[in-house]
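Removed from the display is one protein chain of the complex; every other protein chain stays in position.
When the chains are written out, they are named A, B and C in that same order, and each has its own residue count from 1.
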Amino acid sequence: MNKTFWESKWAKPISAFISIFGFLLIWHIGVNSSSLGELMPGPIDVLSRFVGSFSVNIGQYTILGHALWSLSRVAIAYSVASFAGVICGLAMGRYPKFEAAFRPYFEIIRPIPPIAWIPMAILWFGLGELTKYFLIFLAAFSNVTLNAYTGAISVDPELIGAARMLGASDNQIFRTITIPASVPHIFAGMQISLSSSWATVVAAEMVRSSEGIGWMIVSGMEINNMQQILAGIVAIGLIGYGLATFMRFLERKLLVWNERGA
Amino acid sequence: MNEDISIDSVQKREKSGYIIISLISLVIGIFLWWLFTEGLGTISHKIMPGPIRVFQSFFSKFYVSAPDGATLLQHLGSSLQITLLGYVIGVAIGIPLGIVMAWYPKFDLFARPVFDLLRPIPGIAWIPVMIVLFGIGLLSKGMVVFLSVFVAITINTYTGIQQTKSVHKWVSHTFGASNIYTLFHVAIPTALPMLMTGLRVALGAAWTTIIAAELLASTKGIGFMIQQSRGLFRPDIIIVGMIAIGITGSVLGWLLGLLEKRVLKGRLSKE
Amino acid sequence: MERTRSIDNVLQARDISKTFVTDRETTHVVEKFDIEVKKNEFVVLFGPGQCGKTTILKILAGLEKPSTGEILLNNQKVTEPGPARGYVFQSLAIFPWLTVMGNVEYGLKVRGVSKAERRERAQHYINLVGLEGFENHYPVKISGGMKQRVGIARAYCNEPDVLLMDEPFGALDAQTRYLMQDEITRIWEKEKRTVIFVTNNIEEAVYLADRIVLLKNCPTSIDNEYIIDLPRPRSNVDPKFLTIRQEITEVMDKTL
Partner (left out) sequence: MKKTTMKLFSLLIVVIMVCSVFIGCTAKEEAPKDDGEAGTSDSVDNAVQDKASSGDLTKIRVGTQPTTIGVPAQYALEKGYFKEEGLDVDLVLFPTGAPLNEAIAAGELDVAANGLASVFPLANGVCEWIGEANTTGGMGIYVREGSPILENKGEIEGKPDMYGTAESIKGTTFLGPIGTSAQFNVMRYIQHFGLSDADIEQIHMDHGQAYQAYVAGEGDALATSPPFSYDAEDSGFIMAASFEDATESPLFDGLLARKDYSADNPESVKAFVKAYYRACEDLMSDPEMRKEYSIDWFTKNGREYNEETMLKEIEDRDYVTQSMMESEDYSYGLGMLAIADFYTFDGKVEEADLPNVPESFNVSYIEDIMDIKINIATYDDLK
């Protein structure tokens, strides 16, 4: 491997393959050589189960169906949360009175993890989809609001001065300066919220569901089927990674004007 | 590739005189809560207990062990014990890994893919695996917390080290300092603020994962207390548990914020 | 200095002073500052270092409230910033999410001028500052000098009565700075405007100004004035240019 290998565009994918293969190897050795074997399936069984589940139904759907269910729950709740978060965050930035009124509730809700809301969510919204949307909404809402707020109050005063000198009114300044200037912050918030929403889908699907990746893991726990659980975990990891990469790609495309420094 | 750092600190606007408005809105909120539950009784207390009942339960829970077998402080103690266990292990492994991944690109090429794949997996999904690996005792719950801490710390350390300005590195190298020396005397000090944020974010992550960990097998802990009251028609205890989690979470964050200020004193330079 | 209320005074400031009061200490930044600027006069506020010049300019622009005194624009008292006074910031203050065209036409857009008309006027000023062909570039993609041209075009495009410039070339390298000094002179002679230009570079002051207002150090106040009646474009090797520069430098050394 000459020096240039590390710089060549092949370095990343190859090393990724090696490192994942290495991880699976360690897992394989760990399972086969130790007493762990009876309880913990090895990578080969799990991956074959994972691949198999693309054709064979687990419960009512294949793993694709489950993934679609989980994704649709996340997509709906996430987009509502992002929308509400941006509005709330910017409003908090724009109107100090609103911020003062809204902040106490925001500070109370934020530290409480979505899982802790499950019992009350069930009492309020029943066992259906609404409870799941509510939990995922909670996971996404605080981050987006926080970032929109930070974006709105940390606009470079010189830009506002320049706009004011050009005759812009307060409202115009908010619309044409504060909002665009906070778009990078908002986008960073949306990226973080997407990963926290995706992580919450498992907890959300613990609330009485019969489909979804989270259900796959939860029902695996109930019937002690470790392969199904691990296949679910692999799916969550892969999709989570895919979502994060997609958001980064979106950012490069959309925020072309923003030189996102380190 | 730039890591998206979870901005946890809330930049406060200058201490505006709006505290009164916040208080008023809070009072109105609690009044409305009271009105629709105990006041007019429109919402049955089984669905949403009133503020008076909740605060009664909250204070009585400090010395009464009904219905879940331990007082609020015992639960908090048990939860904090697991959180700190997971936190310490997570920090001990996360910081070095973050540094090495950021400082040695070759290692990063290998460690990063596995890390990125494990990162989105929530603590709760690991519970069954942890049961098998570490049984159902303190250690397995600690490990679930460890995972969330480990991820948060590694990201922040990684980003912190990467923020080291190349000009600083060159200066150190021109003085003939070795790579390791530069790492310790240039990169790590630069990364310190990011590291401190990481410590605070990780503690927040640890505290939120504790509920998931306690869904595992537990005899005590706030998560257990909430879990127990679900079947017993005691939503007031559930809300007491949630308030306890919220307050403890904020206090932990506040404490670390103080630590951060003292450690970084003048160094919090605005870039 | 006589206080005439002649009609051709575009901007007047009367015994302006400014003190910043923070909970730790109070600093007097500006004291007894008066100025009268005639139509299309290129006035340079020259003074050492960074003490009060920018504050004075911000007060004249209405971005900063004076502790005492008042500002008269076309003989009317003004307290708020407005399109009648254009401002070019030292830190460029270009909107990164707008293209060059977007930045230049921003003032007109905000005042509700129709798209066609503002596009046409903005194009005129883009050509004036020599940025043709860069209309659709984002600021992140163009050089410092070009960004400053956008700042100037943006201020000009709003057709203000007075143009206030706060060390606009401070951040540029020497070579671009000379180029921009020629550019601003060319633009100014092509489209006369009243200009108040702040700088701490003596050569730039003499090169550009009709009249130089010398500012004493903190708290800033007027020391005295110099009328520069050299023809434009001036050259910094012209003996008359050098003598004036020498004179002012000596006066400046005395005041430090």
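Simple rule for what comes next: a contact is a pair of C-beta atoms (placed from the backbone, for glycine too) under 8 Å apart; a residue touches a chain by one contact, two chains touch by 3 or more.
All of these numbers come straight from a predicted model, not from anything done at the bench.
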Touch criterion as defined above, residue of A:P41, A:P114, A:P180 or A:G240 at the omitted chain: A:P180
Contacting the left-out chain in the complete assembly, out of A:N32, A:S48 or A:N224: A:N224
Residue among A:Y78, A:F106 or A:F174 touching the omitted chain: A:Y78
Touch with the omitted chain, as defined above, among B:L84, B:V132 or B:A177: B:V132
Contacts of chain A with the absent chain, listed as residue ranges: 39, 59-61, 65, 68-69, 71-76, 78-79, 82-83, 119, 122-124, 126-128, 176, 179-180, 183, 186, 208, 210-211, 219, 221-224, 250, 254-255, 257
Contact set of chain B toward the excluded chain (per top definition): 46-47, 64-67, 69, 131-132, 135-137, 217-219, 224, 227-228, 230-233, 235
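By definition in this document, only the chains that are shown with their structure count from here on.
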Chain contact topology (line, ring, star, complete or other): line
Chain whose average C-alpha position is farthest from chain B's own: C
Leader among chain pairs (count of C-beta contacts): A-B
Chain centre separation (chain A, chain C; CA means) in Å: 49
List of chain A residues in touch with chain C within their complex: 156, 158-159, 161-169, 172, 176-177, 180-181, 183, 256-259
Chain A partner contacts - residues on chain B that touch it in the complex: 1-2, 4, 6-7, 10-11, 13, 16, 18-19, 21-22, 24-26, 29, 46-48, 105-106, 109-114, 116-122, 124-129, 132-133, 162-163, 204, 207-209, 211-212, 215, 223, 226, 229-230, 235, 238-239, 241-242, 245-246, 249-250, 253
Complex interface listing, chain C residues touching chain A: 61, 63, 81-83, 85-87, 89, 91, 93, 95-98, 106-107, 109-111, 138-140, 154-155, 158
